[in-house]
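After the structure tokens below, expect a handful of questions from me.
One protein chain is absent from this view; the other protein chains keep their places.
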Amino acid sequence: MTKIQKILIANRGEIAVRIMRSCREMGIRAAAVYSEADRLSAHVLAADEAYPIGPAAAAQSYLNMDAILEAARKSGADAVHPGYGFFAENADFAQRVEDSGLIFIGPSPQTIRLMGSKTEARKTMMDAGVPVVPGAREALASVEEAQQVIEYLGGFPVLIKAAAGGGGKGMRLVREAKELPRALEAAKGEALKAFGDAAVYVEKFIESPKHIEIQIFADRRGDAVHLWERDCSIQRRHQKVIEECPSAILTPEKRAEMGQVAVQAAKACRYSNAGTVEFLYDREGNFYFLEMNTRLQVEHPVTEMVMGMDLVKLQIRVAEGHPLPFRQEDLRPRGHAIECRINAEDVFNNFVPSTGKISYLKLPEGPGVRVDSGVGLHSEISRFYDPIAAKLVVWAETRPEAIARMKRALGELRIEGIDTTAPFCLRVLDHPEFQQGNFNINFVDRYWQQMQQSLPDEAEAAEIIAAAIAYYRDHQSASTLSPSENANHAPALSPWKTRALKTMR
Amino acid sequence: MTKIQKILIANRGEIAVRIMRSCREMGIRAAAVYSEADRLSAHVLAADEAYPIGPAAAAQSYLNMDAILEAARKSGADAVHPGYGFFAENADFAQRVEDSGLIFIGPSPQTIRLMGSKTEARKTMMDAGVPVVPGAREALASVEEAQQVIEYLGGFPVLIKAAAGGGGKGMRLVREAKELPRALEAAKGEALKAFGDAAVYVEKFIESPKHIEIQIFADRRGDAVHLWERDCSIQRRHQKVIEECPSAILTPEKRAEMGQVAVQAAKACRYSNAGTVEFLYDREGNFYFLEMNTRLQVEHPVTEMVMGMDLVKLQIRVAEGHPLPFRQEDLRPRGHAIECRINAEDVFNNFVPSTGKISYLKLPEGPGVRVDSGVGLHSEISRFYDPIAAKLVVWAETRPEAIARMKRALGELRIEGIDTTAPFCLRVLDHPEFQQGNFNINFVDRYWQQMQQSLPDEAEAAEIIAAAIAYYRDHQSASTLSPSENANHAPALSPWKTRALKTMR
Amino acid sequence: MMKYYLKREDRYEEIDIEGAGGKLRVSANGRHYAVDLVPIDEKRYSVVLDNRAYLVEAEIQKNAVHLLLNQCERVVQVLNPQQKLESEIFGKGEKSHSESEVRAPMPGLILRIEVEAGQEIAAGQPLLVIEAMKMENEIRAASGGAVKEILVQPHQAVERNDILIKIGN
Partner (left out) sequence: MMKYYLKREDRYEEIDIEGAGGKLRVSANGRHYAVDLVPIDEKRYSVVLDNRAYLVEAEIQKNAVHLLLNQCERVVQVLNPQQKLESEIFGKGEKSHSESEVRAPMPGLILRIEVEAGQEIAAGQPLLVIEAMKMENEIRAASGGAVKEILVQPHQAVERNDILIKIGN
């Protein structure tokens, strides 16, 4: 049994900070790596040690294997935690970490490689008796080959997916043949950027399923448990935005069945450490293996809150060689947890990325609220990386109470300098279909347009207050205003967008 | 069964904000009251409605019954939540709330009156078979009378306590006869200020006990449960600073016994709503009824985190007439929770109150961390009220993990503009006797002096960094500095106190 | 007492305000309001309006107050007497934003340009692709017309609101 003393965290942003918190609590030193754009990012400020690894572009820093391994060597770390994204599911990286004599906190390179090849993964799952989505397993060489495969599957709609990927990157839904060439090109381009591998494949598109995934955990002896499910159906462009544990609709029997299948899947690929088996769950209650994520998920906190455990600490202990400290029947799940991703995106402008410097930050507090952020006051959100600025997670005794608590917490949150997905999340939580659990991965496409147009209330109060503020500013004594603020109210400040937004209260 | 629509919160600071959070989540409107000093305080900013009730001095605002009842009437609230302190344990107030046709969120005026008179409370408890500290039950009329009673109890040391009080106000330990006159006078003065009643009484002083209290909850039908204990032995001048649930040393048998006694106590005074039975727990495992707090406690969050419930919501539901939604055997306590009070006090200067304006605020985040604050950026901490600026609460699977997590969270917390008790809490958490559970209410008196003098580490890094900063500031281009900052580094800024503090890392 | 003017749809409504130091009385539509307004910092105000409490963020532009109130962003057109006078003298004010410029909705890197100068395009047609935060974002034409000028090229970094393409009719 190794005792890990120092971990190099081969990541950035909120997940790097999240991992450092567990390190700190375990008395393990945390070494950060950073690109030139990240010198003042939260994960550097939170670290015990920090190593520069190159220019801002991820391909030259966070996806620069040599630079990261050199930082690991220089730091004297005995383990590397990859977080999610970047090299988290890169078997070569895991192999090189192990070849350097360090512990890779995750499954073995062999398992990552197996599950990272979506085609190999499908085959392994089918052999293990895990239900899969109908599709072809080979990487697509050309548009013509794609067309043949699609005919064999029964035609459109189909999904083009990155063979090396996950998280919606390099994924395209194609409903008609004429969209195919552009979709293939775009998917390959994104796949190359995100994973360093342009290979894509195609599978049957299941109409309007829920995305339900099972968190599994396995130790190095081969023991494995499942830690209930997460419903991650609230997605936009295949990017999860709201996740919850447990699902609003799963029966205990179905949970047990899916959990058992997920453990089977884990054992079939000799899994160890934290992993997630993603399923599409259709309207008849059928579920299909989608992919296995061989890493910690963005949405792991909802599982942590319901299970009452720290998955990062558990990852580290398992990586040290410890057996799982509990059996399936020891688990004591409690209540309901919801996570909202606070992404730097302008939800009223087609979710375009919103970059800028955080000029004001007020975090929600109080019972059942957890914030995992990767930013602070004065943080710069750059165009180079993922848009996740923070994750807001709540726990409560029941799902309706968790929804009410999340609305309360979102109401307390205030981030200035960037636009965020908070207004989007508030509207979803307010939607009756969400509240009743009647939603699938098409929820956003179906309802967002109308949700945006909700009318404001308190319009009268707003008018009176606006007039009062104008009057107040006109009548402040000149001495208390800076010269530029004097005549005719104040000059134009940063232009706010004109929006009619529904209030949450 | 009433459905409460609007609650007037007859309090301020963190507890008012805490109650408002539950109101918001339940769809109940929250009406604040505020003194002239509190116009911009956090509880006003968080409220749906706000009513001025008088000048800054508490006696003219938060202890002005007419003003508060008038605000309640004007607001159209159907219930009043008293929080803790102020009128929370004032039977006349509860009576007047009920006479106004409103619901008082707490026990009946009769119960408050009974338990509020420490002498009557003792008698009731003795009759119900609850063990009590030996002492006299009558208010002391003179120094001479006090001396007689003390002789009867077996002599010094004794405690002088406010008959109407709690929370350490109006309390004095007297070890020698010559200290008695001054102590009596001081206790009476504080009692009058804090509770509007100068009556004090005397009881035997139990040497070096733990302070262990049992949270109880009763509904209006008379059903009562206990929600485990809190160990609140880390106190200074009878003010709790660190509290935890469960206690580090209680056996399941002792917990069951004390819980059963606490439920007996609740039933003996026809209790309803949330209450706390405080015990002194001596080195032999004997426990003595100290007092019953007929209100929500400052430290209720540790119980909430371990029990997985929201005690304020439960208070409101029980006040509406709902029965308890669980039985004793349904409770599912989990893990360990610790609270640190972040008071505005200068711990290195005899804990004198520290007033000022909060100029920078960074809250801790991440797994298992909860913040309940009553302040925000720009908040003014005035000399008029309790020094609690915020409560920092953590939960973890085990006590050692909770301690590590609290140290991590305190390390992330940054409040500027006032001094706080955070450095004190860090040192206590680091102390081996605290970590082993070997502490009683004398811990602070016994160890604080030596803990203050702990030496800094990283002294070398500090010197190099200080020199580098001096050089950097000297060599910044003149144009980037304001005129006053130019020559010879910067001019004197706010003077920091010179302290050698031990690091937590 | 002073008269201010609230713009509602196309007309201005008179509103009377008096008071000082943030303790104001406001009359509008025959209703009277007591307003207690206290600034917290440069942008934030605590407003108690007839005992209803609001934490308000406000930015004032020439003829408008931009508000954030209970997670609701709103723009309220409000003029003081001088501004009202100016608006009557100078008319409707600034021209509307030109429809013929395609601007960058975000900072990013131009990946591909899918049209050429001179080309006729239809509304909704893809014009170019910007990469930001690892996602490809397709920029489409808001209306049809002819591409007059392309001001960027592939691999060029652009800032939000940079003009990318000019389209004529």
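For reference, chains read A, B and C in written order, and residue numbers begin at 1 within each chain.
Just so we're on the same page, contacts are C-beta pairs under 8 Å (C-beta built on N, C-alpha and C of every residue); 3 or more make two chains touch, one makes a residue touch a chain.
What you see is a predicted model; the values in this text were computed from it and never measured.
S.K.: For the unseen chain, which displayed partners does it touch in the full complex?
M.R.: Per the touch rule above, the missing chain touches A, B.
S.K.: Return the single residue from B:Q5, B:Q260, B:N349 or B:Q436 that touches the missing chain.
M.R.: Considering the complete complex, B:N349 is the one touching the chain left out.
S.K.: Touching the left-out chain: which of B:P157, B:G411 or B:G437?
M.R.: B:G411
S.K.: Tell me which residue among B:G189, B:G222, B:G285 or B:P325 touches the hidden chain in the full complex.
M.R.: B:G189
S.K.: Which positions on subunit B touch the chain that was left off?
M.R.: Per the touch rule, subunit B residues meeting the hidden chain are 58, 169, 186, 189-190, 193-194, 237, 344, 346, 349-350, 352-355, 360, 383-387, 410-411, 416, 422-423, 426, 456-459, 461-475, 488-505.
S.K.: What does the interface between subunit A and the hidden chain look like in terms of residue numbers?
M.R.: On the subunit A side, contact with the omitted chain comes from 31-32, 39-40, 44-51, 74-75, 377-378.
In the analysis below, only the chains that are shown with their structure count from here on.
S.K.: Find me the chain with the mean Cα position closest to the mean of all the protein Cα atoms on display.
M.R.: A
S.K.: Subunit A to subunit B: how many Å between their CA centres?
M.R.: Result: the chain centres lie 38 Å from each other.
S.K.: Hey, how far is the Cα centre of subunit B from the one of subunit C, in Å?
M.R.: Averaging C-alpha atoms per chain gives centres 47 Å apart.
S.K.: Could you list which residues of subunit B touch at least two other chains?
M.R.: 48, 377
S.K.: For subunit C, what residues touch not just one other chain but two or more?
M.R.: 52 - these are the residues of subunit C that touch more than one other chain.
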